[in-house]
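Taken from a larger complex, these chains appear in their original positions, while the remainder are omitted.
Labels A, B and C are assigned to the chains in the order they are written; within every chain, residues are numbered from 1.
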Amino acid sequence: MTTPPDHSPPPLPPGTAGVVAVGKRFGAVRALGGVTLDFPGGQVTALMGENGAGKSTLLKILTGDHQPTEGHLHLDGHRLDLRSPADARAAGIRIIPQEPEIIPHVTVAENVYAGSLPRRAGRRLDRAELRRRILADLERLGFAGVLDPDLLGSQLTPAQRQLVEILRALTGEAKVIAFDEPTSSLSEQEVEALFALIRRLRADGVAVVYVSHRMQEIFRLADRIAVLRDGELAGVQDAAATNEGELVRLMVGRDLSAMFTRERVATDRVVLDVKGLSTDDVHGIDLRVHAGEVVGLAGLIGAGRSELALALAGDLPIRSGTATLNGKPLGGSPGAAIRAGLGLAPEERKAQALFLHRSIRDNTSVAVLERLRRFRFVRRGAEKQLAQEYTERLRVRTPSIEHEVRKLSGGNQQKVVLARWLARKPEVLILDEPTRGIDVGAKAEIYRIIADLAEQGVALLVISSELPELLGLADRIVVMQGGRITGELDRADATEEAVLHLAMADDLTPRNPSPGATS
Amino acid sequence: MTALTSPPARPEAARGSVLPSLIARLGAQHLSLIGALVVVLAVFGTLNDNYLSLGNLQVIAEAATITGLLAVVQTVVIICGGLDISVGSQAGVASVVSAMAFTSAGSNAYAGIAAAVAVGLLIGLLNGAVIVHGRVNPTIATLAGLAAYKGLAQLISDGRAQGYVLGDPVFVFLGRGRIAGLPVMVWLLVLVALAVHVLLARTDLGRNLYAIGGNDTAARLAGININKYLIAVYGLIGIVAAVAGVLLTARTGSGQPTSGSEGLELKAITAAALGGCALKGGKGGVGGTLLAVALLGCLENGLTVQGINSFWQNVAQGALLVVAVVIQQRRSGERAIGLPA
Amino acid sequence: STGQQSGSGDGGVAKVDGKISITYLQKQGDQEYFVGEAAGAKARAAELGVDLKVVNLGSDANKTVSEVQSALAQKSNGLIVVVPDPAVGPQVVQAARDAKVALLTSDDQICADGPDPAACAKEQLVPRIGFSGAQMGGEVGKRAAEEFTKAGWNAADTRVISAWKQDVTVCGDRVKGARQAFDAAVPGVKAIDVATDNTPTGAQDKVAATVTANPGVKHWVVWGCNDENVQGGVTALANAGFKAEDVAGVGLGAYLACKDWKSGQPSGMKAALFINGKDVGALAVQTVYDKLKNGKEFPAEAFAPTRMVDAADWQDAGVSCG
């Protein structure tokens, strides 16, 4: 039931922005073609589509970061020409970009107000006012305890970086706010605070654009749902009048098999054995993962899951306790851990995993080169074959495996990270937020690969902030809080409520953002 | 007034009275530099009675002024993610221009200074334009400038020292005058350093420079006009390099196309880096840079005063540079490329 | 102030009773000639019981001012200076006079009240132990002309290569002197100016390029600012296939030329003006010592002995070849 794009009457509410016949090319790649779409004021318009469908590109055009190669924008009934993000900001258009951009050596407060710092006469920075403002905004937006305004940008966790971007967009007057996968590194608590915020924005008449791959979120928030496919508008749906199946069909052009389920194949053979392990921020971890088992690791922001993963992978020093893989001790260096049979697909793809200026092929093969070489020469044929195989299985949207990774969409970049580690086939594979930003179709494929690996006897430790995903995948869920394991749930007993209970053991009252108007 | 150093990570420290906070802040951030400085002063002071005399300290300060000026502006451009390798050549052009304009304006010092500053500004803006509009990497653009402006200085001067300014009271005042017992040159350095410090630490302009150097995408998305800032910063460098060139003329008595300015870029960059500027941008401050300038100046003077031959001086300077940085790195706990934490 | 006193009339300088300290400030202190000069100065200072410091100024006029000030702050009794550029001279003179310290220059001349020694009133020239660039160049040019004539070459198929670093003033004086003397003796030979960085390799590359650009030339005369330039040029010609008898290089310094001669192989390096840096350094220290100890007035100008040497007589002349 595709509604053709249509912006004839009824008259648009004030604050409506939109694009008319907009297209964008990057060299030979056509990212967008002829998209006409409105974002009405006082409504949440969700934007969906497979990885690489053009969602981020559309938002970047809307916010002045990219200039369209065809078509134009409008706001409040006037044609809009944006030559820079500054123009867009001035017009009242904001974005929370897919990848947070943080300034490393300045404080959170300066990060948030960069470009519009409060000042006194003579351009003197007004530090008192800056402090007042950040505290007020943190309070108003419900992030008061989560983000210390004096922290430096370089000290922030991925979730905190995301919060900085949200704060940036929500300060000052805004007519249009675009969220590009804002929840992909947030945990439940922050997600709830964010949703409350978005609802308030809508009530204030702001036009909200919301990009996400998470169906649940979309149906909780959106008034309208626009679907992009291959850079074109596949349809616009009324949220109340559509369903998951229909959206998926619009996105991928076919039906997807029903909910993912897998059988338990775990053996009794312990592969990864962690005893009393502590690092600087993680304490007394006891954990076993068996061959063929998928263990899920749940927790809120800063629970210490990523830190545990990095310690096992040899990148953070172990202060006490032991970790062994098939009896061989872990620790030392990432190289040693990999040689011992451990693989880690880390959490932050750009900072920790990708070589942005290298090809998909290079990025896929980097951890398996020693299997692909003869003497020390890389066997190009074998390498290409490997990269080709995973690029196809994970449905990476790219003209060729020689494409530079920086030119891929966020979700497709994530697939390349996974391809590297899936290709490596280690005995223990740790996946830290593996489906961050990944579309529905590819998610299903990744789940299938995880299931295959388990069947082949690989021991898997999956860290995810998306609880439904963990519940569907894991044989067992281990929950962390404050650097410690607070409990463990078997597949049969695991429910969202049970996991959340353990994740917030001390503080079971959800912090509701304080009421108050947003601007 | 806060300390002469990079912006406070914890603004609380910036409160309180000026001097103790200044010392506390400089101390915490630059302990290794201060330690090295104390060691250098103590060692040479013990070996030589005159080393710590007021006279010698003034000599050290005066000798370090021109490098200091260039190091201060180098700090600014490094903070915003650039680099200027052409500062020495720029100073050379300014030196020659100041002397030649002075002469042809009938021994008018103000004409000489104005001409030098104007030319410096022009060159700086040209550098900025090449980098911003030509999209040339700052290192390469100013590497090219290093050669081109040197050639320019040689061409306009025919490769020879130009003019003679020692008969002029203004130049003599700049080169030899004192105010309140301190050389005029040193006052100039103090003024420029303070102004740049205030710019960096206390104005929104300065904070935007840290943003640009720390993450240019973030800065752009925040609506900061990076191009304008970069061009302005290179323009500022041009002006300060011109002041350095004028001082060169005042000190040596004539306009020098290359002598006295060659190699200044390396000294300025060394001081900025030793003072804590991260070469990839976004970090650093005037305080650290000045400390580094002082350290290098005291060391050089001490070695010379002790009659150490210049070959050993090279070895000693290289070694000290490494030692100071090693200590600094260990303290800051920062991970250099690829090292385990 | 300055105008009143003559260059040598540094009347305020008192005799020194105790240990004498002298600072020797040299341009290009890492260059072979100056390394020798420093060695000669140190040896003589040791003999005389003088406390001598040698400071390398590189080619930095600004550092000259700083180091003069530093030496004065250190209470040196006497300064000997080789300026990187004569234009900085008046500053040096002024500082020394203000401090009432004896000032002698070595090698290159400076003027008390103006940047150009060539345009300096005689009484304003600072006393000096050294040599005259024009005169040294003249000797080089004269010898080059002799080599040209002796070889029986003609102007049509001969070229002169004149190699120097074009922004070093004293280099310009030397090659100009050479040119004048040469032209006076054998007019009509075309000369090619080659801009170098005063290093053997730099000169070699530039001369090599020059040579291929002039394919008709059969014989080459080479001179330059110093031995580095001439040796580099002669080596380039050898590499280009010119035989030793088709090249007449006349060096300046002899410290590199002597290496060719020492090896006993035929070389295009036909002669070199030997300036004994050691002697200059020793004489300079002695002169300042005599003044401070015994009140003996500086001579207005004392020339270091220079001597044209070649493969046959360099050892007799006392060239030490490292």
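We take it that a contact is a pair of C-beta atoms (placed from the backbone, for glycine too) under 8 Å apart; a residue touches a chain by one contact, two chains touch by 3 or more.
None of the values given here were measured: they were computed from a predicted structure.
Stoichiometry of the complete assembly recorded in this file, written with the chain labels shown: A x1, B x2, C x1.
In this text, only the chains that are shown with their structure count from here on.
Every chain gets a centre from its CA atoms, and the centre nearest the mean of all protein CA atoms is that of B. Averaged C-alpha coordinates give centres for chain A and chain C that are 72 Å from one another.
Separation between the centroids of chain B and chain C, computed from CA atoms only, is 34 Å.
Taken residue by residue, chain A touches two or more other chains at no position, since every residue touches fewer. In the complex of the two chains, the chain C residues touching chain B come out as 29-30, 52-56, 58-67, 69-70, 73-75, 84-91, 94, 114-115, 166-167, 169, 172.
Within the complex formed with chain C, the chain B residues making contact are 48, 50, 53, 55-56, 58-60, 62-63, 66, 154, 159-161, 163-164, 166, 175, 248, 251-254, 256-263, 301, 304-305, 307, 309-311, 313.
On the chain A side of its complex with chain B, the touching residues are 65, 84-86, 89-90, 95, 97, 101-107, 110-111, 114-117, 119, 122-125, 127, 131, 150, 152-153, 168, 315-317, 333.
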